[in-house]
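See below for the structure under consideration.
Here the complex is missing one protein chain, while the rest keep their positions.
For clarity, chains are labelled A, B and C in written order, and residue numbers in each chain start from 1.
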Amino acid sequence: MIISMKLGATKEQIESVCKKIEDFGYRVHSIVGEERVVIAAVGKGDVTHCLESIGSHDCVESAVRISAPYKFVSRQYKPDRTQISVGKAVIGADEFVVMAGPCSVETEEQIMACAEAVAAAGGKILRGGAYKPRTSPYDFQGLEEEGLKLLRKAGDAYNLAVITEVMTVTNVNIVAEYSDMLQIGARNVQNFPLLKAVGRVDRPVMLKRGLCATIKELLLSAEYIVAHGNPNVVLCERGIRTFEGETRNVLDIQAVPVLNKMTHLPVILDPAHSSGKRDLIPQIARACVAIGADGMMVETHPNPESAWSDGPQSLTFAGFKKMMDDLKPYIDLWKASRQVPVGVRS
Amino acid sequence: MIISMKLGATKEQIESVCKKIEDFGYRVHSIVGEERVVIAAVGKGDVTHCLESIGSHDCVESAVRISAPYKFVSRQYKPDRTQISVGKAVIGADEFVVMAGPCSVETEEQIMACAEAVAAAGGKILRGGAYKPRTSPYDFQGLEEEGLKLLRKAGDAYNLAVITEVMTVTNVNIVAEYSDMLQIGARNVQNFPLLKAVGRVDRPVMLKRGLCATIKELLLSAEYIVAHGNPNVVLCERGIRTFEGETRNVLDIQAVPVLNKMTHLPVILDPAHSSGKRDLIPQIARACVAIGADGMMVETHPNPESAWSDGPQSLTFAGFKKMMDDLKPYIDLWKASRQVPVGVRS
Amino acid sequence: MIISMKLGATKEQIESVCKKIEDFGYRVHSIVGEERVVIAAVGKGDVTHCLESIGSHDCVESAVRISAPYKFVSRQYKPDRTQISVGKAVIGADEFVVMAGPCSVETEEQIMACAEAVAAAGGKILRGGAYKPRTSPYDFQGLEEEGLKLLRKAGDAYNLAVITEVMTVTNVNIVAEYSDMLQIGARNVQNFPLLKAVGRVDRPVMLKRGLCATIKELLLSAEYIVAHGNPNVVLCERGIRTFEGETRNVLDIQAVPVLNKMTHLPVILDPAHSSGKRDLIPQIARACVAIGADGMMVETHPNPESAWSDGPQSLTFAGFKKMMDDLKPYIDLWKASRQVPVGVRS
Partner (left out) sequence: MIISMKLGATKEQIESVCKKIEDFGYRVHSIVGEERVVIAAVGKGDVTHCLESIGSHDCVESAVRISAPYKFVSRQYKPDRTQISVGKAVIGADEFVVMAGPCSVETEEQIMACAEAVAAAGGKILRGGAYKPRTSPYDFQGLEEEGLKLLRKAGDAYNLAVITEVMTVTNVNIVAEYSDMLQIGARNVQNFPLLKAVGRVDRPVMLKRGLCATIKELLLSAEYIVAHGNPNVVLCERGIRTFEGETRNVLDIQAVPVLNKMTHLPVILDPAHSSGKRDLIPQIARACVAIGADGMMVETHPNPESAWSDGPQSLTFAGFKKMMDDLKPYIDLWKASRQVPVGVRS
């Protein structure tokens, strides 16, 4: 920790703060600058509590931690990238994993058609919402258990793993029963009871970054899941909220190399939710591959104009196929870059 | 709805879109502009679904709703301001209601001391967290049921109503058992299962705006609660996330008059979470009263430097008392402005 | 400066960084933590250059300055609040100074009417744009010198000081010739040649915070003006850009107490530009007074519906008069709080 004393802090105040820091089990180094005194605290202890306590002193300007606030998810803790198996796909290894499917499971016919189209074009994981988080209480809220069953059936029929969102602790078990991977949506990125609950389940988790979650907060939310017992977490950047209105959100694509440095967990991107516009997705998808994400999630629907949700950002089956074909040479380059030994790679 | 067709949309495309809108039960008015065709849709129907469907057509530039997406919380639906009783306090009426207490309930001695200080200075509702949402899994997570009991005991001892946060559907009943008012925290503003659950409970709810929730989203989240049966919702602006780092968040104080126009629900402010700094709070509190909020929530602790959470933004008892005394003439002006009949007032 | 070395930095790298810092004239304190080494640098030197140089080393995680990057505008440099005379008004002293007038000077009749209304209601400074920054090249760009003359004439006729915006270095002299105070608009907050130019002029300057300028950047821009010779700078918070769309911008009202701690310069607020909506302004204005700003700028127009710019946020003369009357008791409280000696005040 680095503690900056206020200008004009007295000798007594400085000593009192040092004493307090030592009581938390740290060694202190007091440095007298031209303007002010700065105290460095070294050692192991209850960092957050110490920071807040010291920061509460009126004579303290700021108290800042130096060490990372997370542990298990950090690349220092585990230098090798984590690989996560979902069905026959392995995320974080040598394939660019595409997850696709409708926003919501609507009917058996619809989800079956999606599964067929996804499998045919080279997707590996079928997505489809059964419990839907909707901004308005008057919007379609999902088929619930019936949707889970249909999704499972479609995945099995076309040899695809399936992923679906879980929104509340009371549904974790039933979603885990039907689904190969659990999705935590952007709005639940700091729903801590839910993070703890999926931490206790034997299913990989895809954790979406919140609309205004910092990268550090995303990692701390992943740490919740891992610390509660589940090491299989895939991070997903899906657009953050800014002042720009031409797209639904702004895709923070730089988060991929940033996260690759900070964590060993796989990172995927979701250009459908970030752009919100079908016709932009194929161009963005190329960048998603090129920057070295571990995979991508998109939406596809037999008839987007009739979709019960997210139609404007859903690809048609033909559009999805075209995009997947178009991505092939980029994925070849992606694979080549994965051959470089990790230590050298970044 | 107003639908803007893309430039160069053909007659067939326009007719097809009009037909589709009519199938949703709306009447259409097609307006041929210099540049493009705009279609106005009038009537009653499933707006969201229609908007998404129409917006999914490649020939459509944008599809925008005109009517408000919420109903029960709107001031059109209920022009008179809602008044909500919590213990002996009435929020939204002729008193400026101050809620205060520690961030977390820590010990019986601590919460008792807080209750005494809050009551003595003129606070009406005692706050104190028993279940704490913490960014890091390694931070103190609250005393849980033991905390609820201590809070209840302290409130009863000093004749204060109590409010505390509920973080998950499985805890709604127990929190409602001990607490006079349920708090939904900023991170749960779009935790829809939780909103539905508190909508089914016979306890007023204070709903905090999320860090990046728009005012419209806040109202839609309130609509979830009201639509599920609970009309007693107080909205709380507590700072939004921006690029500015001198304060923890930016207090969107303009949200008060904006919300007063849009909704009949009471609105309070939380200058402790917005600023994150104890010494700024008294000055901000004056503005909270002057702008006409229905109340305010702040934090106070017997010894902020030893607080288990949020010490830097907690007022000492002396500081809380001084602020409350300082606010008196502002509250007198506030009361005078409330005498103006509502119709004339804004 | 505090320099955090990367995890795993070698002894040689640490020594090399220390050597480099010493070459810049600083003393170094190297602190070996559990995870990493942190280096504190103490002394006087070319901070920015040293920070960038050290931060450029691949073995360095971050390099952060502790001391404030500005000098003359800081409250350490000059603890007493600065008072700035503009005509007969004194900003930063014992009056709450209201600047008002139309967005643009349009005609002699219009600006004369405005001046009369502003003076009658108690405003002290007449505003009116002669050179207008407009987002679109096709919008009205101002009457230029003719506008300056009319503004001056109107101010003189009603005994008001006048303020108007200067947009480019080539106009500084002419604007200074006609105007008592120069306004630097939000879009020019980092137009450094312009800041230098107004720094060389004998006229007080009102510097508006940019839409996404941090408080620190605002102070650095003020430092440009002061460092080039002009100590009379008034800061103006006028709303920042966020994701929220119900108002034109979000008024960062907390910036007032924050700035009062950081700088001795006066601070005013502009609720017209922050809200963009006439009917919200009176309620917000109360908060502007209560939080202790040194003044306020608003827009008023004889007929907002015919204004050549900013009509929706312009008050009618009647509306302006009503607001000023309504503010009187708040201004009385404001004056009382100014009687408290500065040392005790904040």
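Convention: contacts are C-beta pairs under 8 Å (C-beta built on N, C-alpha and C of every residue); 3 or more make two chains touch, one makes a residue touch a chain.
Just so you know, these numbers come straight off a predicted model, no measurement behind them.
Every shown chain touched by the omitted chain in the complete complex is listed here: A, B, C. Contact with the chain not shown here comes from a single listed residue; of C:55, C:122 or C:329, that residue is C:55.
Which of A:2, A:105 or A:253 touches the hidden chain is settled by the complete complex: it is A:253. Considering the full assembly, A:333 is the residue among A:32, A:64, A:120 or A:333 that touches the omitted chain. Among the residues C:110, C:191 or C:247, only C:191 touches the chain that is left out of the figure. Taking the complete complex into account, A:216 is the one of A:71, A:153, A:216 or A:321 that touches the chain left out. Although one chain is not drawn, its touching partners on chain B can still be listed: residues 2, 4, 7, 29, 31-36, 38, 40, 42-44, 66-68, 76, 241-243. In the full complex, chain C touches the hidden chain at residues 20, 48-49, 52-58, 69-70, 133-141, 167-171, 187-188, 190-194, 196, 211-212, 217, 220, 223-224, 227-228, 241, 278-279, 304-312, 314. Although one chain is not shown, part of chain A still touches it, namely residues 212, 214-216, 240, 242-247, 250-258, 260-262, 274-275, 279-280, 283-284, 286-292, 329-330, 333, 346.
Please note the rule applied: only the chains that are shown with their structure count from here on.
Comparing the contact residues of chain A and chain C by number shows a mostly shared set, over half of all numbers used being common to the two copies. With centres computed as the average of Cα coordinates, no chain lies farther from chain C than A. With each centre defined as the average position of its C-alpha atoms, the distance from chain B to chain C rounds to 31 Å. Rounded to whole angstrom units, the spacing between the C-alpha centres of chain A and chain B is 27. Chain geometry summary: the mean Cα position of chain A and that of chain C are 39 Å apart. Within chain C, residues 242-243 each touch two or more of the remaining chains.
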